[in-house]
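For this view, one protein chain was removed and the others were kept in their places.
Going by the order they are written in, the chains are A, B and C; count residues from 1 in each one.
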Amino acid sequence: MNNRFIYLDHAATTAMRPEVFEAMQPYFIEKYGNPSSIYSLARDGKKAIEESRDKVAGVLGGRSDEIFFTGSGTEADNWAIKGVAYANKFKGNHIITTSIEHHAVLNTCQYLESDGFEVTYLPVDENGLVTPEQVEKAIKPNTILISIMFANNEIGTIQPISEIGKLARERGIYFHTDAVQAVGNVPINVADMNIDLLSLSGHKFYGPKGIGSLYIRKGVKITSLLHGGSQERGRRASTENVSAIVGLGKAIELATRNIEEQSKKLIALRDRTIEEVMRKIPYVKLNGHMMQRLPGNVNFAFEFIEGESVLLMLDMKGIAASTGSACTSGSLDPSHILLAIGVSPELANGSLRLTFGEENTQEDVDYLLEVLPAIVERLREMSPLYEGVEGGNKSYAV
Amino acid sequence: MNNRFIYLDHAATTAMRPEVFEAMQPYFIEKYGNPSSIYSLARDGKKAIEESRDKVAGVLGGRSDEIFFTGSGTEADNWAIKGVAYANKFKGNHIITTSIEHHAVLNTCQYLESDGFEVTYLPVDENGLVTPEQVEKAIKPNTILISIMFANNEIGTIQPISEIGKLARERGIYFHTDAVQAVGNVPINVADMNIDLLSLSGHKFYGPKGIGSLYIRKGVKITSLLHGGSQERGRRASTENVSAIVGLGKAIELATRNIEEQSKKLIALRDRTIEEVMRKIPYVKLNGHMMQRLPGNVNFAFEFIEGESVLLMLDMKGIAASTGSACTSGSLDPSHILLAIGVSPELANGSLRLTFGEENTQEDVDYLLEVLPAIVERLREMSPLYEGVEGGNKSYAV
Amino acid sequence: MQYSEKVMDHFMNPRNVGIIENADGIGQVGNPQCGDIMKIYLKIEESIIIDAKFKTFGCGAAVATSSMATELVKGRTIEEALKVTNAAVAEALDGLPPIKMHCSILAEEAVKAAIDSYKEKNGLLVEKCDNNACGKNCCNIHHLEKFK
Partner (left out) sequence: MQYSEKVMDHFMNPRNVGIIENADGIGQVGNPQCGDIMKIYLKIEESIIIDAKFKTFGCGAAVATSSMATELVKGRTIEEALKVTNAAVAEALDGLPPIKMHCSILAEEAVKAAIDSYKEKNGLLVEKCDNNACGKNCCNIHHLEKFK
């Protein structure tokens, strides 16, 4: 076994920063009061929540009273979509989204379809992009919501959010964006970008798990998803998770402080990885857009081999990565995202996602480039599909 | 100011036990892997989640695959009620609950009423009890769900859950109980008590905030509330909040280990408080049932004074307590629970809830008994309603 | 609930608690169902409020606004006192939480009611208020939309 450990799966989740943990710590045991209570013990927690809300608002360019804390990114997505759908169903029942959304959006839309809503799933091009024109064409008189992710979780493609926001606003249609992968990685401004609703999730930017936030522009008509007490100004019930809220605030502050510098660093790691892997390993395809791409995202499809095997071998070498395919998600189907950008099912099975984060270095890339070609080669040697390929017979079906 | 601090608001929330925090700690920074990933980093988290699930199942008397983790008690309540309602709406649209449920249940039911469901809110007697006979009478051919809380959060009254469970099961109607206040305080067995769905919340028994659980008996037809990834066997999406899940497991284990002993201790504190306060302070009423009552719950209504004032003065003396009334909840209306047991609105405004927990002692009660009578007296002196009362004019409207 | 230090001070050490025997004006507003009752007693000599006292049933803000209102009107002419608005009471307390603003209205109305009773007793009341929402009826105040 190997003592080296390199984490290249920051899109799945991130380690909490020590500063975030420190900020949270007082609220676990010491300042445990329920923020809705009136006694002194509760006061610090309440204040801390509002400070955290201010931070999120500041980062997103919204107002503090437009920020609502949720139990996760998934909850934020569910709330945004179901909440707007049910609150506006007398205006219309049509929703526009894309075919490459996260399941938190896709499955919510599918649920709404079973409840009488009509959903258009826009196709994307080979790079994973939708165009504003496509969105515009899909708009119908009964369209009430457009939900398009800011950046894709598998292939990292960044959508033309500003343009879509603009045309949605002009037509008075609500615009939601799942920015779970984008926050902390690319600059966002809900006002400039005409975003009405935006979802984010703490654990994707070195904050805690089990906490998210939904930005809801003042005036947006939305029903609650969690009914109950009057927390979050009556819109999202449940005793506030003070420590996690504080952690999210701290994390978003830290993640966006040097966002440009950090982004440059990640892009350097990303681009070198892409370049070198494509140079060293034959029969490989880069999934996603070359430029409109999350700074830390790399996604390859290797021919003749299957992704989980690559992951397991990388894991034995101390590298944690993921695949867009089957195995991680508990499902056996190839990634709907890769299929949507036109990758064949067989090739989709051979995908590998590497997502860099703040602690990664060029040495990590060195090491990756050292071990990955051998792993791919070894698995190809074992693959019945590779037999005789080296002799010129390039590919089975790309 | 005063250096003493006595926390008598355990029904609102509790301080996390140090052991719980210790159990959680490794999952914040060190073992941060996403449990759905396949690499080694994720393995510990996944295992820890399943161990936690086993603990919850063990405590409740259910099976591990019947336990689902949620982001809160509120989410568990919303899921149970909406999930069963929507999954069974073709069987019927009638739900039975009580008028003293927590808002997480009440407001969910009200929401369902706006969506075509019919809800019977059973009245309770002066002690806050519903009878199995009332429930039985309310059942109609289109009844699909009975949701009755295990124990009340304000007045502590414990309902005849076993009997209600039995009659629901006999008629093939699903039975949900909001046991957020009961877990860790009274013994529960979902099998013996014929409970189909049960909600609980970590921070009420010295566990973390922002984590809850819903027990769903195998075979119950229920739709998801959070759609998305395939976590929790596809029924509750979102990256698992590993540390909080581990914390909940540890907390429920510790809270139920010596439940009888702990219960005896709390009952001693409770009963002495009730007895002495009623002896020392005139014009006071005990709200809730004398016997069928949570071990740690005391709830008084003081005539001629208003609850928030009492709380503030107690706070200045270092005692954290709460009121069933207005001020804490952000609403100005008197508690729906006190009104439901027939307390007049004016008297309901003068309520004080004291809820004892594991760290409380008889010395705490001594201190409370020392300061409370003076506070009540002082506020009465200030009250226009009290003028001339001492001279025999006992009460305005109890 | 986050009260300012000033509110807490006026709650814990309320000024002018009590009653004035043979008061020249007494005003009571609110009702116990709403959770607040304020009763203000005024001693008035030559149109000047030379003493003010109160009794209040209510929350911390209700006590503090009563205390502050009596402080603000003492030594003033009744015309000046009538100009003490709820906003002035709240401001003098370094602000109130939004859901407690109604207490400051109650305090303003209690002072007005006490002055009205003085005027009435002395035949000075020219115009009668026949608008139910003018502050004689607590429940209208409590449910004014702007304080929700």
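Basically, a residue touches a chain if its C-beta (ideal position, glycine included) is under 8 Å from a C-beta of that chain, and two chains touch if they have at least 3 such contacts.
Bear in mind that the values here come from a model prediction, so they are computed numbers and not experimental data.
From the set A:191, A:278 or A:382, the residue in touch with the chain omitted from the display is A:382, counting the whole complex. For the chain missing from the display, the contacting residue among A:253, A:306 or A:364 is A:306, taking the whole complex into account. Contact with the chain not shown here comes from a single listed residue; of A:51, A:271, A:346 or A:377, that residue is A:346.
Looking at subunit A, the residues touching the absent chain are 304-309, 312-313, 316, 325-328, 330, 332, 334, 344-346, 349, 381-385, 387, 396-397.
The rule is simple: only the chains that are shown with their structure count from here on.
Centroids built from CA atoms put subunit C at 55 Å from subunit A. A separation of 35 Å divides the Cα centre of subunit A from that of subunit B. Averaged C-alpha coordinates give centres for subunit B and subunit C that are 39 Å from one another. For subunit C, the set of residues touching two or more other chains reads 1.
Looking at subunit B, residues 308, 312, 327-328, 330 sit in touch with two or more other chains.
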